[in-house]
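Heads up, one of the protein chains got dropped from this complex, but the rest are sitting where they should.
A, B, C and D label the chains in the order they appear, each numbered from 1.
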Amino acid sequence: MNTIILSAIFGVVMMFSGIFIHNRSAYKNISSAALLLLLVFNIFESQGSSLFNINTTNFLHFNKFGLLFNSICIFSTLIYVMLSGREIEKAGNNTAEAHALIFFVLCGIGIVTSYTNLLMLFIGIEILSIPLYILTGSDKKNLKGNEAALKYFLMGSFSTGIMLMGIAMLYGSGGTFMLENVVKNGIVSYLSALGMVLIFIALCFKVSAAPFHFWTPDVYDGAPAVITSFMATVVKVAGFAAFIRLIEGRLGSMGSQTDRLIAIVIILTLAFGNLTAVFQQSVKRMLAYSSIAQAGFMLFSLFAVNDAAKEGLLLYAAAYSLATIGIFAVLAKMDDMTLEGFNGLSKSQPLIAALLAIFLLSLAGIPLTAGFFAKFYMLSAVVKTGKYLGLVIIGVLFAAVSAYYYFKVIQAMYFKDGNVVLAPVTARFKYLLLFVAALIVVLGVYPNALLSFLYF
Amino acid sequence: MPITYYIVLSIVLFCIGVVGVLTRRNAIIIFMCVELMLNAVNLLLVAFSKMHNGVAMAKDPASTVGIDGQLFVFFIMVVAAAEVCVGLSIIVMVYRNTHSVDVNFLNRLKN
Amino acid sequence: MSKFVYLVPLFPLIGFLINGLGRKSLSKSLIGLIGSAVILASFAVSLGIFFQVKQEGFQPQVIHLFDFIKVQSFNIPFAFQVDQLSSLFLLIITGVGFLIHVYSTSYMHNEEPQHYGRYFAYLNLFVFSMLLLVLGANYVIMFIGWEGVGLCSYLLIGFWFKNNNYNYAARKAFVMNRIGDVGFLLAVFWILAKLGTVSYGDVFARASTFSTFDVTAITMLLFVGAMGKSAQIPLYTWLPDAMAGPTPVSALIHAATMVTAGIYMIVRSNVLYTMAPTTMTVVAVVGLATAFLAATIALKQNDIKKVLAYSTVSQLGYMFLGLGVGAYTGAVFHVMTHAFFKALLFLGAGSVIHAMGNEQDIRSMGGLKKYMPITHITFLLACLAIAGIPPFSGFFSKDEILAAAYEHNKVLWLIGAITAGLTAFYMFRLYVMTFLGGFRGTHDQEHHLHESPSAMTIPLIILAVLSVVGGFVGIPEAFAHNAHALEHFLSPVIVKSTETAHALDTGTEYMLMAISVGLAVIAIIYAWTRFSKKPEIAEAEGAGKLLANKWYVDELYDKVIANPLVALGGFLKNVIEKSGIDGIVNGVGRGVNYAGRQMRLMQSGQVGNYILLMVLSMVLMIILVFYGNNLNPVLKYFSK
Amino acid sequence: MIPVLLIVIPLVTGLISFFLKEERSAKAFALLSSVATLAVSLISLFQSGDSLSTDASWLPMLGSRFSVSLDGMGKILTLLTAVSFPIIFAATYNNKYKSPNAFYGFMLLTQAGLMGVFCAMDLFLFYFFWELALIPAYFLCSKWGGEKRIPVTFKFFVYTFLGSLLMLVGILFVYFKTPDHSFAISSLYNLALTYGEESFIFWLFFIAFAIKMPVFPFHTWQPDTYEQAPTAVTMVLSGIMVKMGVFAVIRWLLPMFPGASERMADIVMILAVTGMIYASLIAIRQDDMKRLVAYSSIAHIGLMAASMFTGSASGIQGVIFQMFAHGINIIGLWIVIDVIEQQLGTRKFSELGGLAQKAPVLAIMFVIMSFANIALPLTNSFVGEFLMFNSVFNYSIVLGAVACISIILAAVYTLWMVQKVFYGEVANEDRVVLNVPINTQLMLAVLVAVVLFFGIYPQPMINLTSETVTKIIAQIK
Partner (left out) sequence: MSTTEILFWFLSALALVSATMVLISKNPVHSILWLIIVFFAISGHYVLLNAQFLAIVNLIVYAGAIMVLFLFVVMLMNLNSDSEPQKNSRFKVAGTIAGGCLMLIMIDVIRDAGEVQNAKALVKVGNIGLIKNLGMALFKDYVIPFEISSVLFLSAMVGAVVIGKKD
């Protein structure tokens, strides 16, 4: 409950700081401090001491997994704000409000990682989404941003409609919105099954799984890079947290039908994301497609709802978020976001190039980076189920394809010559980036550093 | 009333909304069709709520089973209101910049 | 003495190392001295061993040096075997080898010091390998020497490496040898597979466990090895080309020693061969065919060394004929005498070439008799020996083989005898064209004609003596009381080689001798009269042209084997590899790219399209879930 | 402790190397580090027992441990790695690289990865090092390679990466089949798989290893990569890295799936033997020294692949021996090629000739290495190839006989190269100046000494590995 309440409060604080403080660079610091506080309290809660003693039975249940997930999201956001704070200022005139919206999103994340009631899922997802619609369009003069916001909004609300239809059907079948009681006494019917499928589809939309991913490239491409960074990482993995709770609670009982459904979605997502990313010239858009591809991998955790899947999802969330935030932090400082724009970066900015290389390697799932263990856990979760080994093989085939486009960036940075125009970077930025890379490497060698939190 | 009537009615309304989203180009109309979909859901929820209530009332006349369905509808309305607020402001913003709300003109971002 | 047998190959090895490493710092005379001295030392040890072996009741000894390859399933020791056969070969190799080394010190004197050193290093290495070949106590050690001599042959043929034709010849020699080596190797594997050992003692003791198929296959494969090394059909074409090397090398390697390795190997394996009559027949036929074919080619060659080379091939064929008809001793005998007279012929030819300033075409020679008396006399003796004129050595050895062939099959004998006549003819054609008549070379050459220095002539003289008297170690019973000393000597290592030669009665034997000698004499007289008056200097025509061009066998090989292989390589490289395999690999990459490009188009940027696709996917998904399993009620999956 | 040192020394020094500024210090540092590793490796030859293995907790949740150990085969391959690097560094000491610190850093990291692969006794750890060896190699090739290096090495990378990912799936699968959910080699040797599972998983592993080796038809990355990579890296790739695949088959594939290995042996061997002949025939038509040696390497590896699957002691013994021998030989060849390329700027036969007159020592060394390459007796490869051909022949006479054709073809193309490059008249007389640096000569001499020593007296190495072979054979049976 700490996260939900405090992030809402901090959101309000940020709103008001926008009124009282006019030094725009201060927002970043306030926001960072608040996030740090949030992180601390969230960790406290995961150790069993909550500030607020509120009876949330029937609506929310805070478990280790959800809270650890919150921690990862908050931590990623903290890194994100510290790395990209200045870019948020540039993305629009309402910096304080943007920070406030980020806090509201975190509030939504707190809900969707802990809901036990479909109502909370619905509200959580909406709290998550509505600020994003706004953030996407926060650079009002940018026509691409406008377009992205409108597309996102229209398609998002459409998917909300679908989800609500699903929830209604589940309710009709079970007479309750409680996750565990959705099925009354184990009697299930076409009605609840249809409802489940509809909710599944809506959540696929939220996590940009194919074939419901179409909004993703356009929105990620159109939104200011700094916002894309947040959307594509923290928010997306939160969607998975919501998803896995749902599947865990309900969809798993549908047996082979579900397996087949998820398998198809996984394959389509991997195929769309990876294949389309191959051809992109803009790194930003490539990352948008790659985020779809990465979602495909995270979907593995839904296929195999077991411990390995949950551990893997945590690790994936951390690895993927940190790496992508790191890349976007640099990308946002570049004039030319195409591949050519990266040519020769290793000459002018050797450290940043090296760190970017680590991030990209992590995304590609190369060992010694956290990305490897993330993928490893995902694959192992599926193999553990003993079903659909072919799915795993398809997964690794596409992982190889993914190396193709990630390495294109590395090639551009290291093996090609060119003049990179990079906005000036501070030493602090570099150190922070270095810290993130170090985290990725540490998790890549010793993932237990993160996962052991799940068990004590 | 048999619940199936309501279900069918809702689904038909819902799908009319879907068709509207698919066939219209005006962002506002599309949004309205989304609202229509939400209303179809609301109707369905209320009907289900009454259905469950009816079953429970047979045993306990004072039962409040099914009330959560109606509360859910309430929350949907709440969310819808918030969504409309944001949505319309986005549409207005787009209109300000492009003087059009035709979604077909929104194709700067593609491929 | 036989304990010290390891010294025999060790001395040449030391010589190789000293000459090889010190070729830049040592003086030429020192190099020559070391090169020859090490062989002499080996010869001395070999002599000691020979006398020890010669004593009655000597049992073959295996001297185990160290384990070469020892894995669970088998053990191949590095061991030497001292017995009658190997000790005899030791003598031939080190003896003839020493003479040729001495000869070389003078013959190669014009080389730069480092090449001079290189030459002697190679030569020492060759002797080392050859000794390894004959000393090895198992097939693998023999194979080591076997390939080692091939290597040295390669190095020495290509000694003047600036000339690409020589390099080509060297490569050809090595590759053809390798083809044979593969056969040898396969035979070794076969033996190893069946018996788990390759040591002669064990193999021969357990040879009876082989099935007929096994033994035939093994002996055939071994014979393939012999074909390569001893230049038999179809692998003989490298030997004439190998004349690109310095002449002493031709004498040592391509006449006296290496090429006889095949004979040695078959004699060594006589136990196996005797068990495989099919192979024996093949050996005899191939040997005889080679003998005849090479003899015909030699008729029309004009290069002094080429004639000798084809003669060598022909004589080797003879030896195989002897092996094929079971006259193992005869073959060994011929190896020995051939080593003497053929080395002598080559050295003589070298002497001539030396004097002629590297001119090898006999059409430009003639009348050298008066300029080079010693060379002339020794060459003539050698020609008589090879032509089979009694009492020169060649007569006895050749006679023994022919007698065995007659016993075996009269057709074989007939062709063999005709070949002997041909031999006599082309040898005397060579002799006459070279030494008799008037000089046909340039004035400049004539001016420089001179007898060779003593370092060259002394080996000639020694070899001439051996060529003359060498035949008496195997003199047949028809002539002497203490006959067949060689056969007696070799009897412990050769099974039932006696019957054939002995079964002939003396009368028949005399008759056969008479016929072959008669043929030879006729041929000699014909050649003498024909060429001393009117030397053959025109280009050959008709059938002669066919012979002069060696039956076009080289061209045939190029067309049938070499060119198709090269073309196949090109096809694989340019088509299969590039378009096929790599094409598939790259095609996958291109396919991914193409798919990416096509899928990208789905991202049209139109919200309507997106939602339409989403709705369609929804419909498909619902259909999949609810009607996917042949419209089975989905409830089945729901009941927990 | 020793295996840990073998891994850690290059790893740490490799990382440090990135921070060295001067070219000279980077070179000297790398050389020093590799010599230290060599010393440790030499010590390992005389050790037995506890000092050869280390077992520490690493990923308890996964059941993977940091378990490294050296057996006979491990000793030989770590020795090969340890010997090769100082030789490579010393022989190419005069080469200039841009950003040398990174170059040497990556080289040392590669070494660490290789060492890890050869020491790992935990399948997951093995996979980890397997990839660790690949990534720096990719950077080395891409950054310091020839003109077409970027696409070529990228193909190499994606190809091998794909293979290792497939292996990862296999690893996961067998992991869940172990009774105690562990990656330890002892558990994996006791897998109880069904017929179908075994056959299927076998291929997942085999393809990964086959790509690495490479076995026909997975080889097409190799000639291009060898051609484009800087020669020092090519030495590592061809000398050691391809042995990873062979090693892995012996260490993991055969013992884990004995049944499938036996069933698939026919297919694998036919592929391997086809590849031998195929690569040899292509080698005949090459005009580039590097490509020729690359194809020759494919042919040699094909033989190893074939004889591994015979399941006979002599075959496996031969393979282990040949891994070392081939590594030494091919590094020798590359060193000479590197000298020629560095000084004359070409590797094309058509532009070379007569170098024996210019650099007799180089010629001699090259000729010896070439003859070692075609397995002439008394060179080290003869022993290995003898054992391997023998085992293939024992397995199938036809396959053995066909495989033996490659002996002839090897002579054809190797001698062709020797003749074209070193013999004949000097091409472009005026511009040919060949100065073979003394360090290169020295290193070549060392290699030649090794070649001859093990050619004449191979028994020590055979003894070293016989225990490993016995164990593996026992496991297969």
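Operating definition for what follows: a residue touches a chain if its C-beta (ideal position, glycine included) is under 8 Å from a C-beta of that chain, and two chains touch if they have at least 3 such contacts.
Small disclaimer: the values here were computed from a predicted structure and weren't measured.
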Contact partners of the omitted chain among those displayed are A, B, C
Which residue among A:Ile43, A:Leu68, A:Ile88 or A:Ile127 touches the omitted chain?
A:Ile127
In chain A, positions touching the absent partner:
4, 8, 11-12, 15, 54, 56, 58-60, 92-94, 97-98, 100-101, 104, 107-108, 111, 117, 119-120, 123, 126-127, 130-131, 133-134, 137-138, 140-141, 169, 172-173, 187, 189-191, 193-194
Residues of chain B in contact with the chain not shown
1-9, 11-20, 22-26, 28-29, 31-33, 35-36, 39, 42-43, 46-51, 53-55, 57, 64-68, 70-71, 73-75, 77-86, 88-93, 95, 101-102, 104
Interface with the undisplayed chain - residues on chain C:
608, 612, 615-616, 618-619, 622-623, 626, 633
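Simple rule for what comes next: only the chains that are shown with their structure count from here on.
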Looking at chain pairs A-B and A-D, which one is connected by more C-beta pairs in contact?
A-B
Would you please write down the residue numbers of chain B that are in contact with two or more other chains?
21, 30, 103, 106, 108-110
Residues in chain C with touches to at least two other chains are numbered 589, 600, 603, 605, 607, 611
Over in the complex, which chain A residues touch chain B? Could you list them?
119, 122-123, 126, 130, 133-134, 137, 140-141, 143-144, 146-151, 153-154, 157-158, 160-161, 164-165, 167-169, 171-172, 175-177, 217-219, 221-222
Residues on chain A engaged by chain D in the complex (per definition of touch)
311, 361, 366-368, 372, 376, 379-380, 383-384, 386, 389, 392-393, 396-397, 399-400, 403-404, 407, 411, 414-416, 446-448, 451-452
What does chain B use to touch chain C in their complex?
18, 21-22, 25, 30, 103-104, 106-111
